[in-house]
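A protein chain is absent from this complex, but the other protein chains hold their places.
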Amino acid sequence: MTKVIKNGTVLTADRQWTADVLIEGETIKQIGENLSGDEVIDAEGAYVIPGGIDPHTHLEMPFMGTTAAETFESGTWAAATGGTTMLVDFCLPGEDGSIKNAINEWHRKSAPQICSDIGYHMAITGWNESVFAEMKDAVEMGVNSFKHFMAYKGALMIEDDEMFASFKRCRELGALPMVHAENGDLVADMQAEMLAKGITGPEGHAYSRPPEFEGEAANRAITIADAAGTPLYIVHVSCEQAHEAIRRARQKGMRVYGEPLIQFLTLDESEYFHTDWEHAARRVMSPPFRSKDHQDSLWAGLQAGSLQVVATDHAAFTTEQKRMGIDNFTLIPNGSNGLEERLAVLWTKGVETGRLTPEEFVAVTSTNVAKILNIYPQKGAIVEGADADIVVWDPKISKTISPANHHSVLDYNVFEGWEVTAQARHTLSRGEVIWSWGQNSQPQPGRGRFVKRPPFASASKALSQWKELTAPKQIQRDPMNIPAGI
Amino acid sequence: MTKVIKNGTVLTADRQWTADVLIEGETIKQIGENLSGDEVIDAEGAYVIPGGIDPHTHLEMPFMGTTAAETFESGTWAAATGGTTMLVDFCLPGEDGSIKNAINEWHRKSAPQICSDIGYHMAITGWNESVFAEMKDAVEMGVNSFKHFMAYKGALMIEDDEMFASFKRCRELGALPMVHAENGDLVADMQAEMLAKGITGPEGHAYSRPPEFEGEAANRAITIADAAGTPLYIVHVSCEQAHEAIRRARQKGMRVYGEPLIQFLTLDESEYFHTDWEHAARRVMSPPFRSKDHQDSLWAGLQAGSLQVVATDHAAFTTEQKRMGIDNFTLIPNGSNGLEERLAVLWTKGVETGRLTPEEFVAVTSTNVAKILNIYPQKGAIVEGADADIVVWDPKISKTISPANHHSVLDYNVFEGWEVTAQARHTLSRGEVIWSWGQNSQPQPGRGRFVKRPPFASASKALSQWKELTAPKQIQRDPMNIPAGI
Amino acid sequence: MTKVIKNGTVLTADRQWTADVLIEGETIKQIGENLSGDEVIDAEGAYVIPGGIDPHTHLEMPFMGTTAAETFESGTWAAATGGTTMLVDFCLPGEDGSIKNAINEWHRKSAPQICSDIGYHMAITGWNESVFAEMKDAVEMGVNSFKHFMAYKGALMIEDDEMFASFKRCRELGALPMVHAENGDLVADMQAEMLAKGITGPEGHAYSRPPEFEGEAANRAITIADAAGTPLYIVHVSCEQAHEAIRRARQKGMRVYGEPLIQFLTLDESEYFHTDWEHAARRVMSPPFRSKDHQDSLWAGLQAGSLQVVATDHAAFTTEQKRMGIDNFTLIPNGSNGLEERLAVLWTKGVETGRLTPEEFVAVTSTNVAKILNIYPQKGAIVEGADADIVVWDPKISKTISPANHHSVLDYNVFEGWEVTAQARHTLSRGEVIWSWGQNSQPQPGRGRFVKRPPFASASKALSQWKELTAPKQIQRDPMNIPAGI
Partner (left out) sequence: MTKVIKNGTVLTADRQWTADVLIEGETIKQIGENLSGDEVIDAEGAYVIPGGIDPHTHLEMPFMGTTAAETFESGTWAAATGGTTMLVDFCLPGEDGSIKNAINEWHRKSAPQICSDIGYHMAITGWNESVFAEMKDAVEMGVNSFKHFMAYKGALMIEDDEMFASFKRCRELGALPMVHAENGDLVADMQAEMLAKGITGPEGHAYSRPPEFEGEAANRAITIADAAGTPLYIVHVSCEQAHEAIRRARQKGMRVYGEPLIQFLTLDESEYFHTDWEHAARRVMSPPFRSKDHQDSLWAGLQAGSLQVVATDHAAFTTEQKRMGIDNFTLIPNGSNGLEERLAVLWTKGVETGRLTPEEFVAVTSTNVAKILNIYPQKGAIVEGADADIVVWDPKISKTISPANHHSVLDYNVFEGWEVTAQARHTLSRGEVIWSWGQNSQPQPGRGRFVKRPPFASASKALSQWKELTAPKQIQRDPMNIPAGI
């Protein structure tokens, strides 16, 4: 059975051109003019783009004494309706600390639920021989990236020497280290300080996590990665300070990637000063939204290539869950939504304004991260042989975002009331149309698959080569010039 | 008649994979496994890459009282032997100042000679209504980029207000302005100063063109482009100062491109202090080679994406011609060679060391400039439908560069004695094998074609959109609040 | 006859301490405890500071078809009432272009009027042998600084090669070059563009002089000064762009000074968007006020030492004069007031907030510029032997700024309605109390003097030494290695 997407403009990270796309089974068979297939999908007036990849989600994550409300089913489904066909979720070790067990547990939870494909990043939350050993297992199981939390002291946080050990292990394995960059010691102290001052509301969240703490941690992680000789991926870059650290590193030839979130590009810290507590609490995430001037920095980074990926850090807690922190902002579960809205908001605020070219839109929503995570062009591309994860992206459908029409389980939406000017007309996951605008499409839990990612991406290999070439070398000293010692 | 390139690793700006490439006529018909064709080209053990594009040459250029010795025939032929299948030459207006006439004159000279494809950038060396009008003609004739010399005072140099007018015209036409960035006033004065001090040798060339003069001009051109609302391409970026200006601009969302030369990445200013006058004079070009620390900046720029293209500024003058400046360095014809060596030197010093990934090598030698010049994917790509400008790049052939084995007309080579570790096993221009290593291939003058380039590249359109959105707006004042005047 | 200032806290750029100050005639005789003199000036509860020096005024300046309304009398008087005891005015050549004549003309105008001391900066508005020669005369006449306008095309503007020649001449003479940094070509074009779009109101002034134009010119002037081997002083720094250029230069060891204005530190561009035309027009000056984020940059520069001096560029045109531009913002005479308000506003917004230490307040209002202009410690210091230009600065007197109580001839005040929290209780000029708060003091025209400033300030000498040490050196080549030429 073949399908053909007819009359659209294929839009990739490179270019746009008029062509039909022929799909056979799960993959793209041919791209060209006047193709025909058993089934026709109309793309007239629309773009045909690679399905979005959201590299940063937390579905059903146990966190801060509760569990993220978005399930693997609702999450992957909301994603699909918004044009995102793959997400990469963060896998946390359980009480036994085992990486293998954690991955298997994630499989157990996700497999029956997922409507489209997923991958995992594995969290390294401590360091010992078994972690060292199991990192190899993770890579063999298809997880080629490891996340390190520099914040959440007393919980997920890891120390510098542990990070250094883990980063060196990543280099050996050809895996990619990632960091949540905030100085956890300072955050913890500032939280206490705010509470001591009687600042218990959501504004205290913003005050206790200033951009400088993020910039500091980003800079530190970069230093560690450079010493370890590995590329580094910094998740949820929210501010100029972290971006500056990334730029400075890149200008020394370090291979550092930065991931702003769609929230950070468009929302600002005034949300935390909102006089409605629930409004503010629903936006509590870490790092927090920043003042408006940081947004220009992030947009310019996407244009300039110093930032590469737009993600969501989708971690959805209901208003009820948010109320856990009613008397104490440090108890508000951290997280906000975006999985479904990412593409539409980025198109509206980015492409429609001319801040991004259409090609850059594709690059930052799928292609770049596919390359960084080393699954390109299986994902993130419209080329023959690639998985037919394709979105027919219609720049003529507009919609007002609302909990009433979104597909998340959340009872609110941080983008509520925004009008977006483009939507997914059709979403295909490995050749199957899983969503069509206005067609009453329904989720198909269990049809999604886990995507294995191989190690040793090109940048990782090149960097290792350079580090070997420039490694410290012993000075040869004539024994005559070395004293006998004491 | 079809050809198939068998058993190679296709290497593009995106990725590398094992595939055969089927060529029908002048274009790529199919890329895949187990393809067959009428003729087989062996790529076993080699990479199959897009033919190199050198966006910066001066063939047979009348300059400084003489004419560059490299002809369109020898230049395109040397290029082809080195893996470069297209070059973009700078077209200068003649005495009548007409752009159309200049383009036609360039056609007249090049057409019978060129062995592979070419394009032109048109130089804007003054400003008047006829230049304004003829810029449109140039675009219609397939020239979508305009070069502005900020140096060569009294000859090619143009003033700020002229640049501003021309850049605004570029925006209207969707064309790309380019600059040679050096402050020509200061250079002229410093030249006079050096001569007055008795510094008449080639070292005076370096002294009179310090990096600060280049950085200043780059910064000025960027300011003008930003005010005009157009992207900008800065040719032959040699130093941190110009690179810094480019980075700073890009971090504000300005769309500025920078082109280091292969010479600047690998050669340094000590060449001008060589006690052999001829050695030094042969390296005289503008801007000059810089001190070694600038090289790190340029390499990092290629990695980070703040610099996009590696070119040569190939302008070949023989030793005899160089001797015109025996008593006065300002009379040494400016220019050096590199057309043939660019790919091999970049591979050896870049990819073999791990400074660049193989993908980045392709990006900076062909793909990026094809995109910037808006001829992608006709050129600079291995995709179906693209021109079959393809190189079978063999990382196992090494060679020592020498005038004895190079294909330029020059009697010397600035890379003489260097060992390079990769070479073009075969070079195809629009489907024809025009060079094979060790096969006594001969140039075929006249088979090359002029490639028309359309205006309105994607970045140009996006930037215009943003500039319109953020354009100055009149304040509405109540007439009551405006006094009657005097 | 002696006077003693009793019971105050002497506050200098270095320190603060309790001491009396004994004055004999025009100079400070002694500083210490328990001093006595013929006359006692009470400083109880107040600071005793060096009189303010405003290094940037335009009194009675013929400009844009009219003449600045503030006279030497009213200007020096307003200054004195605000705690400023010396100003340095810009002297412009007349129609004959003669520097000597211009200085003499400025003497003729100022001598009978000035209430306290003054100096001049001489404007270089073109270049020829007579300018070259007369610069020496200027230095001998006590003018050791030369101003260059990079804007005001068709009027005061000067070209790069002229600046380079003049800067080199400055180096020889040990004089200090200064620049008004805006790209005049671009400004002129943007003005025309705004008018063509129908933007004729004061907002057009802001739009046509963006920060980028100032940054560009600052950067260019710095490049020229570095090539010439001289320090440089950049007047009226309004924005991060110019400040960034200054910082970047200083971090390379270049000796560049930057002068923000009190207006730029506290007022912003929204003033030009005011719907009352007169309100907006009264604030028209070049460069214009900037958006608020630039203010943080300027304050930090004063703290960090990358900016050294707070001035006013006081050029006062009445509302009536401003109306010249009622139909065309380019005809609004450029200039705003501040001579009287500078110290009080800086104290209120700087010292009271903790942005500046009290010592830094003194440094940037008098001491630093006295050093830069090489009249320290005659001016700008409280040391024995110094001119007794002293202000008893009372941090307990507050006042609301208003045209009703100011001493300028202006019918408005750009700081109107602001409450300031400190005032001059007494102002002494060379030992004479010329102003006492609430005492109905009256101006004494003619008592002021012209202060000669010697060349070769310390930084100028040191820089010349370094430049000689690192000057280009000829390469010695064996004649055998130099070909015979052609």
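The letters A, B and C name the chains in turn, as written, and every chain counts its residues from 1.
By definition in this document, contacts are C-beta pairs under 8 Å (C-beta built on N, C-alpha and C of every residue); 3 or more make two chains touch, one makes a residue touch a chain.
Source: prediction; values computed, not measured.
Interchain touches from the omitted chain, evaluated on the whole complex, reach A, C. Note that of A:E95, A:E129 or A:D478, the residue touching the chain absent from this view is A:D478. Residue-wise, the contact with the chain that is not shown comes from C:E359, picked out of C:E24, C:E193 or C:E359. Contact with the omitted chain, checked across A:E44, A:D96, A:E140 or A:D161, is made by A:D161.
When the missing chain is restored to the complex, the residue among C:K292, C:K396 or C:K461 that touches it is C:K461.
The chain not shown here touches subunit A at positions 159-161, 164-165, 183, 185-186, 188-190, 194, 197-199, 201, 203-204, 207, 210, 212-213, 215-216, 219-220, 223-224, 226-227, 244, 248, 272-278, 280, 319-320, 323-324, 326-327, 472, 474-478, 481-486.
The missing chain lies against subunit C, touching residues 14-16, 31-32, 247, 250-253, 255, 296-297, 299-301, 303-306, 351, 353-360, 371, 376-377, 381, 383-385, 458-459, 461-469.
Operating definition for what follows: only the chains that are shown with their structure count from here on.
Steps from subunit A to subunit C, minimised over paths through touching chains, total 2. Counting the residue numbers used at the interface between subunit A and subunit B, over half appear in both copies, so the two copies meet with largely the same residues. In this assembly, the C-alpha centroid of subunit A lies 37 Å from the C-alpha centroid of subunit B.
Shown for subunit B are the residues in touch with two or more other chains, of which there are none.
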